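Provided herewith is a single structure, encoded as C-alpha cells, for subsequent inquiry.
Excluded from the complex is one protein chain; the other protein chains are retained at their positions.
Up next, chain A:
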Amino acid sequence: MAGDTLTSSGYIKHHLTNLTFGKHPDGSWGIAQSAAEAKEMGFWAIHVDTMFWSIGLGIFFLYFFSKAAKQATAGVPGGLQNFVEWLVDFVDDSVRGSFSGRNALVAPLALTIFVWIFLQNLMDLVPVDVIPELAKLLGIHYMKVVPSTDPNATFGMAIGVFILVLFYSIKIKGVGGFAGELTLQPFSSNNTLVNILFIPVNFVLEFVSLIAKPISLALRLFGNMYAGEMIFILIAIMYNAGLILGLFGGVLQLGWAIFHILIITLQAFIFMTLTIVYLDMAHHEH
C-alpha cells in the first residue's frame, strides 16, 4: 500500500510514473525522482521498468519456445512441446486464414506479437502493489510493471509493424505502385485531368488511413491496458477505505481480474490479427 500520508491522486500518479533514466536539465544523468522530473528529461530518457519487464518477458517467452523447438521431434511430443505446438498451430491457422501471400516472416512475427503482448498484458493480473512494493524494498521508487500500459512499448511494436508494411508495400508494388495506391484511389476517373484533380483528395484520404494503422494498433492496446490498469489502481485505493470497502474491493478486483483475462488475450489476438491483415494488404496488388 502506498502509505497513509499519500493522497489518492498521489497514489495513482505514483503508480502511473515510469522508472525513468535520462539526462537531468542540469546536464547530469540519473534516475528521475518525480513525475515532473521525468517529464523534463524529454526524449532522451528511457523507461527502465518498461524495458526491463518487456525484455525480460520476451526472453522468458523465447527461452521456453526455443527450448521446445530445440527438442521438437516428429515423435510423441512432451508437455512443453505440446503447448508450444498448439500455439504455433493456432497462429499458423490465423496466418493461413488472413494472409494470402507468401512470406516466411509473417507467421513468426505474428507468434512473437501474440505471445509477447499476452505476457506483457498478463503482468496486469499481478496485484498492482506487489511488485512496486518489492521494488521499494530494493530502493527503487517507481515501478510500472505492465509494459503494454506504456505507449512507448505499444508504439514501438506498432511502428515495427508499420515499417514492415511500408517495406513490403514498396517491395511488392514498387515505389510507383505504392504511390499510385496512395493517390489514384478511392476516387478515379477515365478522364486524366479529373484524375489529376483527384490526386490531392485521394492522397489525404489514403495517407490518413495509412497512418491510422500503426496509431490505432498502438493506441488500442495501450488504451485497453491503461484503462484496465487504472481500474486495478482505483480498486486498490478502496483497500485504504475501511474493512467493508476493502472486502468489496477484493471482490471487485477478483471480478475485474477474471474479466481482464479475456481482455488481455483478446488484445494480444487483435494486435496479431491486425498485423497479419495489414501485411496482407501490403502484399496485395490492386
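Assume a contact is a pair of C-beta atoms (placed from the backbone, for glycine too) under 8 Å apart; a residue touches a chain by one contact, two chains touch by 3 or more; residues count from 1.
As a working rule, contacts and distances are computed from a predicted model.
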item: Complex member absent from the view - protein name from UniProt, among "ATP synthase subunit b", "NADH-quinone oxidoreductase subunit H", "Nickel import system ATP-binding protein NikD" or "Flagellar hook-associated protein 1"; value: "ATP synthase subunit b"
item: Contact footprint on chain A, counting only the chain that is left out; value: 16, 18, 20, 22, 38-39, 41-47, 50-51, 54-55, 58, 61-62, 65-66, 68-70, 72-75, 84-85, 88-89, 92, 104-105, 107-109, 111-112, 116, 147, 150-153, 155-157, 159-160
